[in-house]
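So the structure is just underneath, and the comments pick up after that.
The complex is shown incomplete by one protein chain, all other protein chains being positioned as in the whole.
As written, the chain order gives the labels A and B, with residue 1 at the start of each chain.
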Amino acid sequence: MNTDIKNFIKGIVKENPTFVIMLGMCPTLAVTTQFINALSMGIGVIFVLLLSNIIISILKNLIPNSIRIPCYIVIISAFVTILEMLFHAFLPEVYNSLGVYLPLIVVNCIILGRAEAFASKNNVINSIFDALGMGLGFTLSLSFISLIREAIGNGTITLFPIGRWSGVIKIPILNNSPIRVLALPAGALLFMGYMKALFDYLSSKRKKI
Amino acid sequence: MTYLGIIITFIFINNFILVKFLGLCPFIGVSKNSESAIGMGLSVTFVTATASVICYLSYYMLLVPLKLEYLRTMVFILIIATLVQLIEMVIKKVSPALYKALGIYLPLITTNCAVLGISIINIDESYNLLESFIAGISAGLGFTLAIILMSNIREKLSITPVRKWFKDVPITFISAGLMAMSFMAFDNNLLINLGLTA
Partner (left out) sequence: MKLFFKTALVLGLICSISGAILVLVNNITSDRIELNEFNKLNLALNKVSFNNNISDKVEVTDNHSIDSYYNLMDFKTNSLKGYILSLKGNGYGGEISLLASYDTKGNIMAVELISNSETPGVGKKAENKGYMDKYIGKGSDIAIPLNKNQLSDPDKNLVSGATITFTSISKMLNEGSFFVKNLGEKNEY
């Protein structure tokens, strides 16, 4: 198989950042109360991951080894701040609901982890595919968790408001009597535990075949 | 908010791990035995308290006068990274015993969301210097409380039969979820009943 495609695919399933490597757990659990929040967090992470991976893989020979981590942090935090300002200007609703978790993308281990483990050792093209795969894997897991948590915990699915439509899908029966614990922090931890167990089970089954 | 109110808020009501999910990575990674949990907890408390104060000062004395508030994320993370390095060097020189106990956890703290989180929350909530310091200590203590409780649960769990797929990480998450549920008993009503809200 082509290495680019391999790099891309591995982030989605085999090295899924959320369920397999378990990196960046804080935003995963904190922003998945609403689908739209999870989606925008995912897009934010893809943006930062992609750009920082590109810049770091370009500069990898220029940056002295002894100060590579501070350099990576500066580059990453610059992109996070840009993202913050863009969200604040163009998606103020999302900016408000992500709150403190938006600047905290800086310390999302996925980004520094990929910079250190991949972008600093590979060329630009490979790094782009790696970033896209990892970012997409992260976004998909977040969207999945938030869909289930919001649908069962609140009985709604919040999407973009388009025109006069408020962007909230109400699920008939669940909307009247949601299982609220899933929307609460405790529910997030419980759900993550069960999901991890399920993922381990499924991946071990696949290996046997 | 009163100082006691801030302490209760950050230790119990908005516990950094169980409610805000800040610092989950070390919480899952370093809670296998109670000794390392205490070490990690205390290191984090130390760094959150110092970082709160230094970030507060640099924000209000440097960034605000220069109208560069939007640089705060970058400045804060650099301060925290430098601070952690500095603390590591100081502890190494001053107290080799303490360094031996805490040394391995210190580099992990730079990328701990809890430290950057508390620095940003202090600014967002517009706390003053003393309030920021107290919030920093309390957030660290909340983290320490959760991680020590968790490590004791995990020590018990390691000698209990657990279903194969639930071993280790999944059961840790589920226990943390149950713990978070019991922490739900602490909410803002507590502050109101104690008369601690402003």
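As a working rule, a residue touches a chain if its C-beta (ideal position, glycine included) is under 8 Å from a C-beta of that chain, and two chains touch if they have at least 3 such contacts.
Since this is a predicted model, take the numbers as computed values, not measurements.
Here the missing chain is touched by one residue of A:Q34, A:S57 or A:N122, and it is A:Q34. Screening A:I5, A:I67 or A:A117 for touch with the missing chain picks out A:I67. Note that of A:T81, A:N108 or A:T139, the residue touching the chain absent from this view is A:T81. Touching the omitted chain from chain A are residues 33-34, 59, 62-64, 66-67, 70-71, 74-75, 77-78, 81-82, 85-86, 88-90, 92, 96-97, 99, 150, 153-156, 158, 178, 180, 183-184.
Panel shows chain B; residues 70-71, 74, 187-189, 192, 197-198 of it touch the chain omitted from the view.
Basically, only the chains that are shown with their structure count from here on.
Those residues of chain A whose C-beta lies close enough to touch chain B in the complex are 22-23, 25-27, 29-30, 69-70, 73-74, 77-78, 80-81, 84-85, 99-100, 103-104, 106-107, 109, 112, 181, 184-194, 196-198, 200-201, 204. Those residues of chain B that touch chain A in the complex are listed here as 18-25, 28, 70-74, 77-78, 81, 110-113, 116-117, 120-121, 124, 163, 165-166, 169-174, 176-178, 180-181, 183-184.
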